[in-house]
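Presented below is the structure to which this report refers.
All protein chains but one are shown in place.
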Amino acid sequence: MDQASDVLEVRTLALGGTSGTVPLARDFTRTALTEWGWLPAVGADRRAAAEDVLLVVSELVTNACLHAEGPERLQVVRLASTVRLEVTDRGAGQPTPRTPHRAGRPGGHGMFIVQRLCLDWGIQRVPGSPGKTVWAELAAPA
Amino acid sequence: MDQASDVLEVRTLALGGTSGTVPLARDFTRTALTEWGWLPAVGADRRAAAEDVLLVVSELVTNACLHAEGPERLQVVRLASTVRLEVTDRGAGQPTPRTPHRAGRPGGHGMFIVQRLCLDWGIQRVPGSPGKTVWAELAAPA
Amino acid sequence: MDRQHIGSVRPERLRVEARTVGDDAELVVPVGELDHHTAELLRAPLDAALDAGRVRLVVDCAGLGFCDSTGLNVLLGARLRAEAAGGAVHLVAMRPAVARVFRITGAEAVFTLHETLATALPDSG
Partner (left out) sequence: MDRQHIGSVRPERLRVEARTVGDDAELVVPVGELDHHTAELLRAPLDAALDAGRVRLVVDCAGLGFCDSTGLNVLLGARLRAEAAGGAVHLVAMRPAVARVFRITGAEAVFTLHETLATALPDSG
């Protein structure tokens, strides 16, 4: 997100305290994609683009549940030709794709999927405050 | 249900006062069919038999919502070679399949479906008390 | 930043997405279970499309796991409006349990059925 002027819309969902946050986060994102015309998708490529976004949301929010004392907030940001997902959590540590990735064994697939599907991803911290924001950006369908 | 000895099991779900009764009634019935080995179904015929039961439950409970001040109770009765559904409501009147049945127009399909899928159906009333029980019986898969 | 949206969501037994395709077609995708409690979620986008003059209603049923007579009534109502305006309702990729409701009621005869979206959408798609 180089230019703030790229941002067309920001949608924010508070997640702290609610139960069932992972499907909630997907539903919220699906609604955004529907209102932005990504869904319903005409054609398999466009559908896959939307499904990838929902999958990445699911991975990031799950990681906040498992490894970071729970998610606090999801932001779905519409940019000119990408969508940016931001999941803010309350925990220390940071996502670290496990290497080697072992296809046949449980564990270590979440960030592998995020890496595979996203143009870029990273971590933002506000100095002095706990927690962090993990963000990931995916291409919009052509 | 000629012989009380035919009854293998009775499952009862209180419906008065709850919201979302129609999917609740289906879920309850689906659980019964699963525990009785109807589901998951191996083969299209067996699956259709289970799906028919869920469809009839949905029709009877919907009718209690629309035409009889709401359902009070669902009973799912397992008999030797049939399943009997009983939906008790609080209303006057009675189900009356509309004739002629008009395939292309909204309305009048619920009891048509019940008649088509069930071995028999009927109404029971307790003299002096309001409401009634609409029952329907379907064949178990071979 | 153009718009800001602070939101919430409620999980439903049915989700419905809709989008316009070409000039006069609407693609509507219900996912989940269609019954007394969810029928309005499908009726609303069908009526909105018809109100806007889109009379070719393409309903992708691949994700529809259940439909009873209440769901059937919604589609039959949309079909009456669509045909009165020279259009039609196209039902795509119905699963067996749903197809059965249309078959036993005879309603399948009044819809155009398709196996895949490709034949149901207008050519411009």
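Which chain is which? They are A, B and C, in the order written, and residues in each are numbered from 1.
Heads up, the rule we're going with is that a contact is a pair of C-beta atoms (placed from the backbone, for glycine too) under 8 Å apart; a residue touches a chain by one contact, two chains touch by 3 or more.
Fair warning: this is a prediction, and the values are worked out from it, not measured in the lab.
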| item | value |
| --- | --- |
| Which displayed chains the unshown chain touches | A, B, C |
| Of B:Arg30, B:His67, B:His101 or B:Arg116, the one touching the omitted chain in the full complex | B:Arg30 |
| Absent chain, residues of subunit B that touch it | 4, 7-14, 20, 23-24, 27-28, 30-32, 34, 37, 39-40, 42 |
| Residues belonging to subunit C that touch the chain removed from view | 11, 13, 31, 63, 65 |
| Missing-chain contacts mapped onto subunit A | 20, 22-23, 26, 44, 47-48, 51-52, 54-55, 58-59, 62, 65-66, 101, 103-107, 109-110, 112-113, 116-117 |
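Here, only the chains that are shown with their structure count from here on.
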| item | value |
| --- | --- |
| Smallest number of contact steps required from subunit A to reach subunit C | 1 |
| Centroid spacing, where centroids are CA-atom means, of subunit B and subunit C in whole angstrom | 27 |
| Centre-to-centre distance between subunit B and subunit A (centres being mean Cα positions), rounded to whole Å | 44 |
| Shared-contact residues (touching 2 or more other chains) in subunit C | none |
| For subunit B, residues contacting two or more additional chains | none |
